[in-house]
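The complex appears here without one of its protein chains, the remainder shown in place.
In this document, chain identifiers A and B correspond to the written order of the chains, with residue numbering beginning at 1 in each.
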Amino acid sequence: MTDFTRRTLIRSAAAAGLAGGTLLDLARAFAQESPWKPEAGASLNVLRWKQFVEAENTSFVKMVDAFSKATGVKVNVSYESFDDIQPKASVAANTGQGPDLVWGLHSLPQLFPEKCLPMDDVADYLAKTYGGWIKGPEPYGKANGKWVAIPVAVNGGYMNYRISSMNKAGFKTFPTDFPGFLELCKALKKNNTPAGFALGHATGDANSWLHWILWGHGGYLIDKDNKVSINSPETAKALEYCKQLYGTFIEGTPSWNDASNNKAFLAGDLHLTLNGISIYVAAKTAGAKGDEKMKAMAEDIDHALNPVGPVGHPTELQLAFPILGFNFTKVPNAAKAFIAFMMSAQQYNPWLEGAQGYLTQTLHAYDTNPVWTADPKNKVFGEASARTLPISGVGPLSPQAAAAAADFIVVDMFARYCTGQEDLKTTIKTAERAAQRTFR
Amino acid sequence: MTDATAIATTAGGRTTWERLRSHRDWLGFWFMAPAAAILILFLAYPLGLGVWLSFTDAKIGRPGHFIGLDNYDWLSDDSVFWGSVFFTCFYTLVASSIKFAIGLYLALLLNKNLPFKALLRSIVLIPFVVPTVLSAIAFWWIFDSQFSIISWSLVKLGLIDRYIDFLGNPWNARWCLIFANIWRGVPFVAITLLAGLQTVSPSLYEAATIDGASRWQNFRHITYPLLTPIIAVVMTFSVLFTFTDFQLIWAMTRGGPVNATHLMATLSFQRAILGGSLGEGAAISTAMIPFLLAAIMVSWFGLQKRKWQQGGDND
Partner (left out) sequence: MTEVTNVSERLSSAHLADASEGMSYLESLPRKVVTTWMPLTLILIVLLFPFYWMVLTAVKPNEQLIDMTHFNPFFVVGPTLDHISELLFRSQYPRWLWNTTYVSVLATFISLIASVMAAYAIVRLRFSGAQTVGGLIFLAYLVPPSILFIPLAAIVQSYGLFNSPMALVLVYPTILIPFSTWLLMGYFKTIPFELEECALIDGASRLQILTKIILPLAVPGLISAGIFSLTLCWNEFIYALTFISSTENKTVPVAIVTNFVDGDIYHWGALMAGALVGSLPLIILYSFFVEYYVSAMTGAVKE
């Protein structure tokens, strides 16, 4: 049934004009049922991150329109690039004025949980209606056991590799453990088709893969009691392993930001990296427009889950996109209604599909979204929410954990050791000191 | 009108002089008011607030409590902080000196009798005009590890056999940033010094040349001394702009690789805004003030041999 509705939607979306009607009907129905009745004459200011792909934003804008028409709430959406959301939201939190809703990244809500609109009712309602929260992103919605935000989606970052290069390196399938992964990287290097992972201040990519390596060895910045625990033999092992990996990388990774690996991969210089689906989509899109080289590239790209480390369970760090309301908003009900509307099946399914695999659902009801089966190469990204740990690892997600990631404590620790700037002991000590400063 | 009355009574003697004097202060107050209002409301007050923040443990969205020098205490053995202090000073010193040298040289060249003078001068100003954040993005690409046009050319010319890791190696990255800063700063220095050069009367050189002075002696004994006041000004501003640079580093390296290129300004932004530790960020910013003052004193008094050039000095 859901599926039928969705398809109708997609088709009518293509045939323009009609889309408004269908979505609007659904929106009206929602407005009737919704437990949150927007305040009279309410208007909402929403600040969100700048899209990965246009299609995602197109369906988002449609959804906003439908919401406005059905409820009479005027919605203004502003966009900021990934890195600018947090400063903006911080200023708003600090000054008590600004957008009503902020749809941000990572642990944004945990930076100022006491400034967030409580969301327990929304979270419970959504969990009840849509099969419950997937465990990975759940902590991003909570602070001290209370819901302060709604994790809307997760952006999965997985192994992006060239099939031909992997085969040439002697691997039929992508390795699933750390030793195998290292072997693959070494073989790739030997064939002059190197791997490369960002070691610079890349908010997404660098944090993501280095935490995966650290946690995969059992090392954590903080333990479950929020005590700094980075100075451990596990951390040392992770550093040693990473240094070996680094030896196989393409040059220049310490300077990479989030965009660098996309560029190098598409240019054919890089054959294995950790990234979202953006590289593949870019190649596919250019290929569809008639670029033969990109078409061949897209066919040669595949994705794999991150290999599992010695600890024996997935230790990925994926980028969550929680949406929060500020408690200074004058229209809390409109804000909650908007979030619930966004997450409702009629809206969420087509939106997720529009995102083409960049984004992963956070509620179990959407596990069967067709985007994961439409192209077999999309499949792994559907697991991002289930396999991710929060950015605090085993510790509680706190403002300090968010600060530690923003300050690149883990990234810099690895980078210092890999580039040979500091020896093992010193580099761990430096990181420990930085962590103590943050968690004091 | 009131002025005229004041003048008229001046003749009255000492008491009226007193009145004129107070009148002058009153008038001065009104003339200063707009500038003072803006500077106090939007500069002094937030500055005070910023310094206060540095003594608190304020986090984003949470007012802090007074914790004395605790933030500074943590900073004092934070290697990243000291690294940023080092790089800020190094960056300022090297970039400003080179900007001065190239700027002066360029100004001397442009001061010659050349065709298309106006055009040349406008061209020189282009780097100054393009928005910094965007030219920084262009530089980021020019110094890219895989797509650097410089590496590409050198490889094609057969001078090197692999790409240079411009922004991935700490010292390379530092020099690249310094280069970009110089690129952006030279026009301002050159054009302002050129202005200074034009105040030097050509007849002075001619006289000296006929007296047998060499070109270097001309420069050393005529140009340089006459140019000193403007050099002091330009260098003070140049040091200031360099010391507080932000956009260039933020767009090109984000302080990486491994914090090698953090300036105090970028580190403060990273800790305060991205990390949420307002107090600590404010402490880093506040710590900039003495260093900045020192840098400016050096460039100002070092170059300016006369006394502090302020309002009253031609009394």
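Here are some notes:
What we mean here is this: a residue touches a chain if its C-beta (ideal position, glycine included) is under 8 Å from a C-beta of that chain, and two chains touch if they have at least 3 such contacts.
These numbers were taken from a predicted model, which means no experiment stands behind them.
Checked against the hidden chain, the listed residues B:Val85, B:Ile178, B:Val258 or B:Ala272 yield one contact partner: B:Ala272.
Remark: the omitted chain is touched by one listed residue; of B:Ala173, B:Leu194, B:Ala260 or B:Leu274 this is B:Leu194. Only one of B:Asn71, B:Asn181, B:Ser238 or B:Thr286 touches the chain withheld from this view, namely B:Thr286.
Touching the chain that is not shown, out of A:Pro38, A:Gly204 or A:Gly382: A:Gly204 (per the contact rule at the top). In the full complex, chain B touches the omitted chain through residues 1-4, 7, 21, 24-25, 27-29, 31-36, 38-39, 41-47, 49-50, 53, 102, 105-106, 109-114, 118-135, 137-139, 141-142, 147, 149, 152-153, 183, 186-187, 191-192, 194-196, 198-199, 202-207, 209-211, 215, 218, 229-230, 233, 237, 240, 243-244, 246-247, 265-266, 268-269, 272-273, 278, 281-282, 285-286, 288-289, 292-293, 296, 308, 310-312, 314-315.
Residues 45, 47, 49-54, 76, 78-82, 84, 87-88, 91, 94-99, 204-205, 258-259, 262-263, 266-267, 275-276, 278, 282, 286, 291, 293-294, 358 of chain A touch the missing chain (whole complex, contact as defined above).
Heads up, the rule we're going with is that only the chains that are shown with their structure count from here on.
The distance from the centre of chain A to the centre of chain B, with each centre set as the mean of the Cα atoms, comes to 39 Å.
Within the complex formed with chain A, the chain B residues making contact are 59-62, 74, 77-80, 144-147, 162-163, 165-170, 173, 253-259, 270-271, 273-278, 280. Interface residues of chain A facing chain B in the complex, by the touch rule stated above, are 86-87, 90, 93-94, 111-112, 114-115, 199-201, 250-257, 260, 263-264, 267, 269-270, 399, 402-404, 406-408, 412, 415-416, 419, 421, 430, 433-434, 437-438, 440.
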